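A single protein chain has been omitted from the complex, and every remaining protein chain is retained in its original position.
Chain nomenclature is as follows: A and B, assigned in order of appearance, with residue numbering initiated at 1 for each chain independently.
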Amino acid sequence: MDLSVLLSFAKIIAVIAYLYGLFWIMGLKVRPVTIAGKTLDLSLAINVAGVVVAFGIIQLALTDFGGFRILNEFDTGLLYQACTMTMVALGLNLIYGFNGQFSLGQWGFYGIGAYAAADVTYRWVNGDSSGLIVLGVGTILAGVIILLVGRSLSNLRRMPVLSSFTLYLLGALVSGYVAVLIGRWVSPLLNPLLGTNLEPGPLAQGFWLQIIYFLAVVFAGIFAAEISFLFGLPVLSLGSDYFGIATLGFTIVVYTLMVNSDTFLPFPEMRGGRGMIGIPKLTTWFWAFLFMMAVIVSMRNLIRSSYGRAMISVREDEVAARAMGIDVAGGKLLAFVIGSLFAGLGGGVYAHYIGFLSPGTFDFLIGFNPMIIVVFGGLGSMTGTITASFGWIFFLEGMLRDVLGRISPQAPSWRYVLYPLTLLLLMLIRPEGLMGKIEWGFLKIPVVPLRDTKQEGEVA
Amino acid sequence: MLLEVKDLHVYYGAIHALHGISFHIAEGEIVTLIGANGAGKSTTLRTISGLIRPRSGHIIYRGQDITLTPPEQIVRMGISHVPEGRKIFAPLTVRENLEMGAYIIKDKAEVNRLMERVFKSFPRLKERINQLGGTLSGGEQQMLATGRGLMSKPSLLLLDEPSMGLSPILVQEIFNIIKEINAQGTSILLVEQNAQMALSIAHRAYVLETGNIVLSGTAKEIAENPRVKAAYLGV
Partner (left out) sequence: MQSISRPQKMPVIVKPNSFLAWIGRGGLILLALLIAYILLRNLIEKPLFFVTNIINGLQLGFVYALIALGYTMVYGIVKLINFAHGDVFMVGAFTSFFAIDRFKLHEWPLRAFPTINPVLGIALGTITTILLSMVVCVLLAVTIERVAYKPLRDAPRIAALITAIGVSFFLEYFGLLDFVFSARFIPYPRPFEVTTWYIADGIHLTQPGEPIPENAIVISNILIIIVILTLGILLFLQYLVRRTKIGIAMRATSFDKPTARLMGINVDSVISFTFAIGAAFAGLGGVLYAIAYPSIKTLMGVYPGLKAFISAVLGGIGSIPGAFVGALIMGQAEALTASYISTPMRDAVAFTILIIVLLVRPTGIFGEPEKEKA
């Protein structure tokens, strides 16, 4: 065995250990201490400090000390990919692992997030603010309208799903149209501040550009979530296999639209099948870590909430959940929308790391990967999904490619033969995934007395 | 000895359904198994016909150990199981259901002959030969299930509650038919809620209580046992 093989193996171990350490310290509870007569609970402070330290460790490892870096360019890339994959896979685990909806649409939402966010910043650095304005205004307006329509529909019973879908769709279309009008009107006012690609104006560099990046990723995530709402509303009412195939179709439709983005859709800068180039590479460890931790923490809190428990009960037994008065359709929609939001955010982060988007990346065949990661890690285990995402990227894209590449130049393609085989073995030996439903550290869900869970689900 | 069951233990996951039961059926007998709901009667039949594997114990049929033989093999050896709840193939016609009953018989003419024999016992089925199984009435389905069980020319027929859901007249009729089948040489293991009826046609009986055989004897002895009278005959 080669030293570098050992090294890349050690990296996998280190990364996993790092994650487990992070979650351990985030979940650490210490006894209150008494200092100068005051009793202080330092748990939260320790948890937050742990996160900051964890962030700092990798930040240091990435920093170039006069030619020496612990994590080189390649490893850093793997790290960012692992972060985005974690976000996508966690979203899918929410939909599928926790809520039981077999979705193959996650990759499509990932793609939507990536392209939407990329388009905003691409335009911005090229002196065009319309992308941000249209996406921002559009998503906010559509969100408000969806909430309003939802309000007014909420006291209707037996409303055909197609009718409410049509109303929501009309609302979304109108808000999109209004956003375009506003964009046309406002962006010329803002554009002079952006400068050009070669000579960036004050708003297209430094701090402001970071803010724009942040907004772009967030709006792209919300955009993906809103689309998932519109799509999920009618489709979630189908049975499980049908839902799976419909979501697979969604991924394919998104892919097709990407290929036709410069002909069928009016986005010449996306360049259709040739791929979008020149996306500013704005993703840093700070952003990747921030977005990933935001996803992890919010998902963990969601699962602990009454909504989360309702989702899980829908997975366990839909009929029983409905009988207990749980809004099954609403719960499914919520899980689906939040899951897609995570995917959209992940897409935004990914686009600004890689700097180049090609529809081929969002092909549905590759879209099975998050599903496989979720199954590998264990349906209904966040720890498992995170571990599997990092393991997947570092093992398959890192170590295995490296090791096989040594054997012969063609050998790396063998890893795609090996992983379905591993998957088949896993299904035969341990169909519940590596982690089952086990959680670790901060992600652990405290054991709730049975009586409480029951009351949560009941109609007041 | 046609069938001998020795110390059978059956589990559903962690549930211990049969706690080591033993009994036997001789050639030409009608043996009935009575017991309350959940006593393990259907489980016993399902284990004999191979649908469930026992954790321990033996089932000996004609001197051959069939404990681990799969069900499709056991039918071929001459044991036919008419399951609880009829289990008619709803999307198949009456004729097709009967043909499936005779699945193990290769000879077409023989199948037709057997079908005629079933129609003689259940003329109602002949009228509905092309009707879908799922659209038959409950009683007709029971007839079809029993008829289907006879189509494989069994030496041993396992009947699980053949009178369930039938009107009193039909119950009488079906018991007459069971007696007739037996008279033609088929041994029968009969599971019944209607203990009185079952005991009236059986030669011997076993009483099953929560997975244990608590009583056995001739049908007459059992019917006169005061405990049985109180618990199952409602006297």
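In this text, contacts are C-beta pairs under 8 Å (C-beta built on N, C-alpha and C of every residue); 3 or more make two chains touch, one makes a residue touch a chain.
From a predicted model like this one, the values you see are computed outputs, not experimental measurements.
Shown chains touched by the hidden one, complex as a whole: A, B.
Touching the missing chain, out of A:G37, A:P160 or A:P266, is residue A:P160.
Summary of contacts with the chain left out: across A:V375, A:V403 or A:M435, the touching residue is A:V375.
Across A:L334, A:I354 or A:M399, the residue that sits in touch with the chain not pictured is A:L334. The chain not displayed touches chain B at residues 49-51, 70-72, 75-76, 80-81, 83, 87, 89-92, 96, 99-101, 103-104, 148, 152.
Residues touching the missing chain, restricted to chain A, are 102, 154-167, 169, 234-235, 237-239, 241-242, 244-246, 248-250, 252-253, 256-257, 259-260, 263-264, 306-307, 310, 317, 319, 325-327, 330-331, 333-334, 365, 368, 371-372, 375, 379, 410, 413-414, 416-417, 419-421, 423-424, 427-428, 431, 457-460 (touch as defined at the top).
As a working rule, only the chains that are shown with their structure count from here on.
Chain centres here are Cα averages; for chain A and chain B they lie 58 Å apart.
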